[in-house]
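As structure tokens, the structure follows; a few thoughts come after it.
The complex is shown incomplete by one protein chain, all other protein chains being positioned as in the whole.
Each chain carries a letter (A and B) given by its place in the written order, and its residues are counted from 1.
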Amino acid sequence: MNPTQSSDYRTAAVAGIGSERLQKSLHGLQDRFGKGAMKLWAGMEDREMRSRVKDSRMRTLEHLDIILAELAKNVRARGGQVYFAETGQDAIDYTIEVAKKNEVKRVVKGKSMTSMEINIDPALENEGIEVVETDLGEYIIQLAGDKPSHIIAPCIHLDRNQIGRLFTDKLGIDYTNDPPALTLAARKALREKLLSADMGLTGCNLACAETGHISLVSNEGNIRMATTMPRVLVALMGMERVVATLAEHREALQLLTRGAALQKLSTYVSFLGGPAAEDDPDGPQEFHLVIIDNGRCKILADPEFREVLACIRCGACLNICPVYGKIGGHAYNSPYCGPIGAVITPLLDGINKHADLCKGETLCGACREICPVENDLPRMLAALRHKLAYGSDRWNTRQHNPAEAYAFSFWRLLVTNAFLYRSFIAIGRIFQWPFVKKNKMIKKMAGLASGWTAHRDLPPIAGRTFSELWKEKYRTTRPAGPAAKIEEEK
Amino acid sequence: MDNQNSFLGNIRIALGLGAGEERDKSHYPALFSSPDTGAIVARMQNRTAEEKEELVNLFQENARALGIHTHIALTDSDAAGIVVELIRSKEPEFTHTKHIMQHDHPDIAALQLWKRFNREAVTVHTTFSADSELREKTITSFIGITAPVIGVADSATVIQFTTPGQPRSTSLVPSIHLALLRRDRLVADLSEAYALLGEKGYPDSFVFISGPSKTADIEAQMVHGAHGPREMHLIVLPAADGPLGKKEISL
Partner (left out) sequence: MAGNTVSLFIQCLVDTMFPQVGEAMVTVFDRLGIPLAYPEGQTCCGQPAFNSGYRKEAAAAARHFIEIFESAETIVCPSGSCVHMVRHHYPELFPGDADMAARARAVAAKTFEMTEYLVDVLDVTDTMAEFTGTVTYHDSCHLSRGLGIALQPRILLKNIRGLELIEMQNSDTCCGFGGTFSINYPEISTAMVDEKIDNILATGADAVVGCDISCLMNIQGRLSRRGEKVKVLHVAEILAGSRGGNA
């Protein structure tokens, strides 16, 4: 993973919460796209489509060896080259080798999170190769030396004034904060790069094994440009981003564009099966598909987490997550943010390292409801927390918080013994008195609860608990009931 | 191929198989089988004239929302008139002179654009395969004219195949994209389009186009004209053989 991002989750979250621009943008985004997607799914005529696509994704994963072999065979049949990269470094080495062999000086990139995951840009730049992001949002981020904060809308945290100043500074244009004028300036600047680049470097939204194509979606046309005008194309593909058949492709594609931006289809869907023909005036002379593992096999092998590989990277979960909606993408410290990022980042890059991503949400379930392929992200977050609680050899995870584990061991003693439980509460009730203020609330607590009382009042333990009240007021006037009998026998 | 074997071997291990237990797709017929598209194809073939007319209306309606300008040409000479007028009325974005690039396609050749601009400074280029300067000429052109193979009414999409004499850049690099589509090449929705692709075949490279290029990356405000054409026009041509056109769409 990109090692240069190093913000602490809570600190970055606070910064995100404090940014008025970010809050406004995220609110608008979620209001429109989060709610919009939920309405779309509710209004869909074909109610079975999402579970059908989920089933086909899982079936693909269960037969991934066969399907990738078929994909590779069909791409190679057309003269394309397929390289299987076990690690990110393998993918980088291969790409650089291709670049060197072709004397590549300038690379234009279509938006690819996989490329950020393996951190290929600095490696290319180290070889003296210029790397240009061409997606407008990513281009702005690159000019600003910033990091993207959303999968589909990378510079949502910047406002037009900031972008205007950036363009004046980096592109030398007169200051303007008008989005159409800014877009036009970027169009002109990037056109020159796109038309003169030696190599295009893209990701892959969905490859189709049966036909031997990769497909890429975009609204801007930058991906079409990057895969048409340069003479070499390298496409980086996470190994799970493949469907078996053309029919499956249609349904997965339709869910992708709807989940991403409520579109029936993105403006462009490019299908690329190999290099251009001999006398084609455009199209890549060399076509390289780099299929990447980089930790995905490990996820595939674990029945608890295999499901996350069904993700089609639409970003819908970001558009409905109330936590993401407050903290923004930078807090995740990963190319993958939002709910999907919270699951995939620890699995790819270390569960202890990204413990905050595992624990820093409420498991509210909104992401599960919006996911076009019905992924159960909350279930997987709970499973990640399980790994942190006790450690896991399989996932090379050590017990994350021994003090917390100890507290829960103690808690266990209490909840399995009614007498101890009630005694503990009675004692706590005595010791709380100094903390209870005039309005009968606790305003400040030490230790574990101080996180609560920093911003909220806490009601005290009641003078009489319900159990006590039941014994005193209610029990005598009603039948014991079967459960009470057991209690007596205990 | 070595790294393919070890890579797939790792996957096999992850799936609980032996690393060397190569699986052949012939033992898994269900994996690559697809639902029968016979009914969908029949539906397209048995479409009535009214239904086909309806598709044109549907396309137009959906196109409007996506920023595609639709023009209906009742005759082929109508179409020529529409195209000529567009060429005359639009200004180039990156150059001072008007160059246009047209695909080498019978429906476009029928417009006879080469002889329409004798008194005006409009240069017409055609994507003949032998022309080694095609790339530069395309970059200089401000309008690209293509004839997509299929139109999809539901999503206002045209499907552009890359074939010899019909390169990718024509519908991409010039600022304005003019697409000519015979009305009997319209299908209702994506499932019909995919059924056709499945039945009739597809080339190495093709693209679905559903409008001019756009972005909303800056403050979520929609702007047309990011990197692809900033303007797109679809000219609906009359059907190829009489009002009903061919029964089957040939790709």
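Simple rule for what comes next: a residue touches a chain if its C-beta (ideal position, glycine included) is under 8 Å from a C-beta of that chain, and two chains touch if they have at least 3 such contacts.
No experiment lies behind these values; they were computed from the predicted model shown.
Colleague: May I ask you to name the displayed chains that the omitted chain touches in the full complex?
Modeller: A
Colleague: Write down which of A:36, A:79 or A:322 is the residue touching the left-out chain.
Modeller: Considering the complete complex, A:322 is the one touching the chain left out.
Colleague: Touching the absent chain in the whole complex: find that residue among A:66, A:186, A:199 or A:388.
Modeller: Residue touching the absent chain, from the options given: A:388.
Colleague: Go through chain A and note every residue touching the omitted chain.
Modeller: Given the touch definition above, chain A has residues 10, 13-14, 17, 322-323, 326-327, 359-366, 368-369, 382, 384-390, 404-405, 408-409, 411-412, 414-416, 418, 421, 425, 439-441, 443, 448-449, 451-452, 454-462, 464-467, 469-471, 474-475, 478-487, 490 touching the missing chain.
The rule is simple: only the chains that are shown with their structure count from here on.
Colleague: Suppose each chain is reduced to the average of its Cα coordinates; what separation in Å results between chain A and chain B?
Modeller: About 33 Å, centre to centre.
Colleague: Could you pull out which chain A residues touch chain B in their complex?
Modeller: Result: residues 25, 28-29, 32, 59, 62-70, 72, 78, 82-86, 90, 134-137, 140, 153-156, 159-160, 163, 179-180, 182-184, 186-188, 190-191, 194-195, 209-211, 213, 219-222, 224-225, 228-229, 239, 244-250, 254, 264-274, 276-277, 279-283, 291, 293, 297-298, 300-301 of chain A touch chain B.
Colleague: Can you name the residues of chain B that touch chain A in the complex?
Modeller: That would be residues 3-4, 6-8, 10-17, 22-25, 28, 31-35, 66, 94, 127, 129-132, 134-135, 138-139, 154-155, 157, 162, 164, 167-169, 172-173, 190-191, 194, 197-198, 202-221, 223, 225-230 of chain B.
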